[in-house]
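Let me begin by handing over the structure; questions about it come next.
Only one protein chain is missing from this complex, and each of the others stays in its spot.
The block that comes next holds subunit A.
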């Protein structure tokens, strides 16, 4: 659910840059215009168009290009297609086309990438056009059969009728003929106010399979003759395998083969996963730990600290002269914040199944980006993408881990190459997953604010020092001067994606890029997470330093940002910021940000016990996504965002020692559980005229709303994430 395309980069640049960076994703270009390869089996029922198949029994199959990983995109996209199609919602089912099919058909389904909360908003027009085109063709087929003008026909719930002659038929009866009709050049789309399926809180299409164990995840896949693999990659990033004693485990039960996987990993292939894991654990391996063997959290922190004062930095947002404002200030407020590495910790560990022959490679895997998975598979297979395909399997969580890099797919294919023709399923242990993540980037931030004698904010310098995601994994997407625009999410001077919500006369937001060797990744919420903490917690500090109410202080800066202000006012009103006192011992905090095209705010009610334990009692969260496709699923995303965001804020930290990630499982990497889950009241306030994402933005306001309430409760500032590092015991 993560990763983000910078609004500053054109789509063309994005693809070209990605190609250069990853040696993957290039296939969108490489194969454009190439003759269609025979990919996959022909569907049993001819399609109406790429998006819609109607079977003779009236079942409507809607094709979904984006990946479902819990966020509800599959249902939302189906709602949009069905709305324009005019079918019976109770007859709808879905299927994923493969990335190979997409390439063979000139990318008829567009982008498969499912990150940056873009799954619905960037498909918003295309999928509705697909549904409308299919409806037009179905109606045209019926009208042609009847010899009447198509414009006289009506469509309702999959039934086409011609009122003046009393004739009617169904989608299923005319679907085959419709598929032979000329696709319409232009289609008119419904006004959202006329929607009857989209915009409604319909139930998910994929729930019941998740209540009886029948939903198949990648880890569950079974193929005839399949073997299982377990892997150990060098615990130090950049390290390699020096030697391995395969003979020590080759006689263990079920073991078929010990294989080297690239330079850095070893795997055991066995009849069952448990036997493969048991053997790989016992496998004597000598590592060459390489150049990063001495890297630690301390060396990384020192590297970032240096960047806080470095003369050179990439500028993300600038107005007036912040340095001069600070120099001439009546009062300067200063604070330094820090955000650690964090693991996505998807509930389903990384896994992929691969079958390789010298002519063809097939992969089955949970992925947020089928096309990137195909690119990774082809590269590892030593074959052309046209000789490969990827079947997307349902994801047991994504959160950005399964999108931008496909390291586990590469491994699975390399292992399968050692056993040509045999499908091999690679499953990572939780320990492998925790220690070989694509971690939330680590940053520090020095905030300096200038106040005049009346307590007005006259200047702000926000210096971010630390890791760039793009530099780490997609360097081709960096700007030409080397700047990583993703770093400034939520802080941009304008734009439709992630603009700052304050007008500050003298402002400088800059980034001293410092890249430690731990590999970063897009982590649900991405850079809005630290940026919202830095900005929103610090503004709370400045408001207190100015002797002003944090809400009133913000409002003075937000006159030109009505949508940011709208969500902030909504949570303030609902929680009673100005009208009621919280219960005894409970304190309030507030925060807002724009991210992923949507405006979000949160207000929290929190208490802190004498021994320093934080309890979050109540959350009010407002979202303005422009247009809401499924309100009950947006509510689920908002509530879930507090689990992800509060896990990160309170506990989330991966530390480094001797080049290794120290946290190996949920005992050392705690996450929020039901006993700590606050009540979440979601306010959905779509204001129209745009469409934003909902899977990620709310993550970013969870921490600052709660941490500002922690200050109200204790007088102590949490400036280092996770909060468990700050002693909040009452003195």
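To be clear about the criterion, contacts are C-beta pairs under 8 Å (C-beta built on N, C-alpha and C of every residue); 3 or more make two chains touch, one makes a residue touch a chain; residues count from 1.
Here, contacts and distances are computed from a predicted model.
Matching "ChrR-like anti-ECFsigma factor", "Carbohydrate ABC transporter membrane protein 2, CUT1 family", "Tryptophan synthase alpha chain" or "(2Fe-2S)-binding protein" against the UniProt entry of the left-out chain gives the name "(2Fe-2S)-binding protein". Remark: the omitted chain is touched by one listed residue; of A:213, A:494, A:547 or A:689 this is A:213. For the chain missing from the display, the contacting residue among A:70, A:370 or A:501 is A:70, taking the whole complex into account.
In the complete assembly, the contact with the undisplayed chain comes from A:204, out of A:204, A:232, A:448 or A:561.
When the full complex is taken into account, the listed residue touching the unshown chain is A:632, out of A:59, A:296, A:384 or A:632. Mapped onto subunit A, contacts with the missing chain fall at residues 69-72, 203-204, 206-217, 219-220, 222, 228, 253, 272-275, 278, 345-349, 394-399, 427, 429-431, 632-633, 636, 639-644, 647, 665-667, 671-675, 677, 679-680.
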